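Report on one structure; see the data block that follows.
Of the protein chains in this complex, all but one are displayed in their positions.
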Amino acid sequence: MIIILSPAATDNDLDELLTNLKDRGYGVHLSKGVEKTIVGVIGAHDDVKPMIAEQLSSLAYIERVVPILKPYKVVGREFHPDKSIITVRGVDIGGQKVVVMAGPCSIETEEQTLEVAKAVKAAGASILRGGAFKPSTSPYSFHGLGEDGLKMMAAAREVTGLPIITEVMDARDIELVSRYADILQVGTRNMANYSLLQEIGACRKPVMLKRGMASTIEEWLQAAEYIANKGNYNIILCERGIRTFETYTRNTFDVSAIPALLGLTHLPIVADPSHGTGKFSLVSPVAKAAVAAGCDGLMIEVHPHPEKALKDGPQSLTPDHFAAMMQEIAAVARAVGRYV
Amino acid sequence: MIIILSPAATDNDLDELLTNLKDRGYGVHLSKGVEKTIVGVIGAHDDVKPMIAEQLSSLAYIERVVPILKPYKVVGREFHPDKSIITVRGVDIGGQKVVVMAGPCSIETEEQTLEVAKAVKAAGASILRGGAFKPSTSPYSFHGLGEDGLKMMAAAREVTGLPIITEVMDARDIELVSRYADILQVGTRNMANYSLLQEIGACRKPVMLKRGMASTIEEWLQAAEYIANKGNYNIILCERGIRTFETYTRNTFDVSAIPALLGLTHLPIVADPSHGTGKFSLVSPVAKAAVAAGCDGLMIEVHPHPEKALKDGPQSLTPDHFAAMMQEIAAVARAVGRYV
Amino acid sequence: MIIILSPAATDNDLDELLTNLKDRGYGVHLSKGVEKTIVGVIGAHDDVKPMIAEQLSSLAYIERVVPILKPYKVVGREFHPDKSIITVRGVDIGGQKVVVMAGPCSIETEEQTLEVAKAVKAAGASILRGGAFKPSTSPYSFHGLGEDGLKMMAAAREVTGLPIITEVMDARDIELVSRYADILQVGTRNMANYSLLQEIGACRKPVMLKRGMASTIEEWLQAAEYIANKGNYNIILCERGIRTFETYTRNTFDVSAIPALLGLTHLPIVADPSHGTGKFSLVSPVAKAAVAAGCDGLMIEVHPHPEKALKDGPQSLTPDHFAAMMQEIAAVARAVGRYV
Partner (left out) sequence: MIIILSPAATDNDLDELLTNLKDRGYGVHLSKGVEKTIVGVIGAHDDVKPMIAEQLSSLAYIERVVPILKPYKVVGREFHPDKSIITVRGVDIGGQKVVVMAGPCSIETEEQTLEVAKAVKAAGASILRGGAFKPSTSPYSFHGLGEDGLKMMAAAREVTGLPIITEVMDARDIELVSRYADILQVGTRNMANYSLLQEIGACRKPVMLKRGMASTIEEWLQAAEYIANKGNYNIILCERGIRTFETYTRNTFDVSAIPALLGLTHLPIVADPSHGTGKFSLVSPVAKAAVAAGCDGLMIEVHPHPEKALKDGPQSLTPDHFAAMMQEIAAVARAVGRYV
């Protein structure tokens, strides 16, 4: 890290700082400019550098501390230059194929689940998504069927062969959800639920980590690092839009995050245009955009009767619309050297 | 709610909608303008209206659904016109006194805790704050002492008589933390952790709910409704800044939220200028601003040696600075008819 | 518009409101619910409705006023259901062809301009972009060559046949810039410079209106309405990213705005991934995303030596990179039924 001293810093302040750093075992590199004095800090103990940077920032004679190293390691591309591929029941996520995960926002009945599962499989989806435990802004909304929902998804897997992905919201449910699900999903509201992340890190189940709606790319990678740090490297990232001042869409889908992440991390990147836009009419164009930008997969909400869906109907496609979208996605995927 | 039809809606679409609504037991109020047709929906079943609003929004012939009722009830001022006062070991929060909660970001040692507790009490604080379970963006940061930290806080309470407030991050820790704490704190990252909110709702311990850094005032009140809905009405709200494009401060402290909430809810409002600004030099002026705007309490980070704090040193005041700030706060409180 | 009364409104308040509205010549539609009283306002004088909505919002007994009509007309798709095509020296913008506008951020020398113009034409660009009048956050930055720059662009048009687009920042320069440019550009900082918009509306020159970095889609269309309202319908919109909390990219490119606008307006939509991302490595993937999402054109910064550019080097492509990108864009355009 680099320490920039305040113009008011005295020689005593500087001496105190240098002693402080040397006592901690760091090498220092001093540069006295005409207007600013700068101290470079070199050496071991990288793990505690963020803490020391914070501590030093509280000194009145220090203007700014600039970190040099990235605040994540294991998930970084510098640590693991090759792209990671996560394999789930034979489906490779992170390879040439753009993997489509589709299904209803909430699991409602066995019939609905099976109907959608068959329809999305026929249209080319590789993984079945569905919510059994549902976060909702209002306590009066539908919160999912719980284990009954998981059983319905497992039954649909039995019939269609599609692996299943579903959200886990509470560390106490990890064991239960893991018994049914092939991929655990961490939702946007829980991206910074570190208890949950650490426990998922301790199991070895593949996990898809959605971006927090107010999280920077760097914070998102640090959340992934929480999981990796406990030993679970089977992490998939999912861009689902961030919160901005624009209210026409439910969120602002950050398409640039896809190529940015491809440079920063080796983890696969999935895009969720359903939550990213909140409007069914925008799902297909934004899905195509995400594929063109290089995403490794898509997560799409499909409901046989969106106008009767217990949740997120406005952003759900009908099976027919989904099938049409898959044709268009396939064409875009081919244009960028991928396939669906 | 009010439904605005798309200009492309046909008479058949309208008939279908009216039948749909009548079948659900609603009265309707039809208004055909020159350019737009509008349907007012009247009647019972308010709880499911948000779901129906979502479902209808998924119909292509509907342009927009405008909700009329607020999405929260029990925490709303219309439900309970008088201000709520939460009493904790004899300290009234929500009354004439501006209640100051102060202490270190993280509990580090028994000495540090007791030293700070005595100092903030001497300066006029009414409640001791401190973190035993700490959320951190980085997995490599300090995460708190856990139960040992709680014991140190309880020991400081023993000596000083100050009630204690501390964060609970995981539903599994509620029972443990409740054994020591007088007020549970839900942090900004967990404002939308609905499992946690519901379990806190099921206990009767007073709780301080911090605003999610990307949450609107309305969503925040809905999060409070999750707790109240389970029967726990001892809720205090805490404004701690929201995430915006401005990077000079760690967050943007939303001072307008204080008077806005005083109109919308009967719950007491506390302000946290330490997290709201992230810079010790801004804590005192923003604390004064919050008191002038009408807040019922303040939460302030105090550390005997900010430059050695294990967390959040840059926003911590020394005990001396805190004592000076308390003098200034007292003057502003008097100017708005309150006292510290 | 629809007026929702406060729960505290009395019968006298309601009578006063109804009289007020009838005096202004409006019909009213009264709906008294159990919890809320709602007044629908029907009739002529749409132009002054926004002002009346504001006035009524200032009455304590009114909770909220909900506008029903969109705040723009002439630029709306309801007004003109067919897509508009703007033709500039034989180049159709808004048709099947994805029109690529490319060139340096700033015009620096005649050689640089001609070199880039030839290179981008050879790679398939249809229009030459370049800045002669440059806005800069810092007063100490380069501000462009002014008329000399315009002459260099005109000379490059002479040689290559490419029409030229360049920014006008000041109403006093419209006449001068119009003498050289084929399309006037209004930059993000001037989207709400209404003097400038109105004077551009009064001339008939085609204009490309960039989105204000903090503007909603609705405000952007209202800015376009300022131009159209004065009689100039030759308007092209350009999405160039909005300001959010994410700092990894210079702006957050709002890809969803492209299909959203295709539904809301008949005007052509161009995407600027250079400003939208601020990083040359992200330009090509985001350009492909924009084409996949349905944009009618692209605006790309190209500089022979980005590391020597007087402005915006970090987001500029070299001519070689641009040529490679054009190949990729062409493939994506074909995949969505367009061509470059």
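As written, the chains take the letters A, B and C, and residue 1 is the first residue of each chain.
Convention: a contact is a pair of C-beta atoms (placed from the backbone, for glycine too) under 8 Å apart; a residue touches a chain by one contact, two chains touch by 3 or more.
Note that this is a predicted model, so its numbers are computed, not measured.
Asks: Pick from C:Val28, C:Ala155, C:Ala171 or C:Ala323: which residue touches the chain that isn't shown?
Replies: The missing chain is touched by C:Ala171.
Asks: So one chain is hidden, and I want to know which residue out of A:Ile42, A:Ile85, A:Ala122 or A:Ala202 touches that hidden chain in the complete assembly.
Replies: Candidates A:Ile42, A:Ile85, A:Ala122 or A:Ala202; residue touching the omitted chain: A:Ile42.
Asks: Have a look at C:Glu78, C:Glu110, C:Glu147 or C:Glu219 and name the one touching the chain we're not showing.
Replies: C:Glu219
Asks: Write the list of chain C residues that the hidden chain touches.
Replies: Answer for chain C: residues 47-48, 50-51, 54-59, 71-72, 135-143, 169-172, 189-190, 192-195, 198, 212-214, 219, 222, 225-226, 229, 243, 280, 306-316 touch the chain left out.
Asks: By the contact definition given up top, give the residues of chain A that touch the hidden chain.
Replies: These residues of chain A touch the chain that is not shown: 2, 4, 7, 29, 31, 33, 35-36, 38, 40, 42, 66, 68-69, 78, 243-245, 247.
Asks: Across the whole complex, list the residues on chain B that are touched by the chain not included here.
Replies: Chain B touches the missing chain through residues 214, 216-218, 242, 244-249, 252-260, 263, 276-277, 279, 281-282, 285-286, 288-294, 328, 331-332, 334-336.
Simple rule for what comes next: only the chains that are shown with their structure count from here on.
Asks: Nearest chain to the global Cα centroid?
Replies: Chain nearest the overall C-alpha centroid, as shown: A.
Asks: Greatest Cα-centroid separation from chain C: which chain?
Replies: So the chain farthest away from chain C turns out to be B.
Asks: Where the CA atoms of chain B average out and where those of chain C average out, how many Å apart are those spots?
Replies: Those two chain centres are 38 Å apart.
Asks: Please set out, as single numbers or ranges, the residues of chain A touching at least two other chains.
Replies: 214
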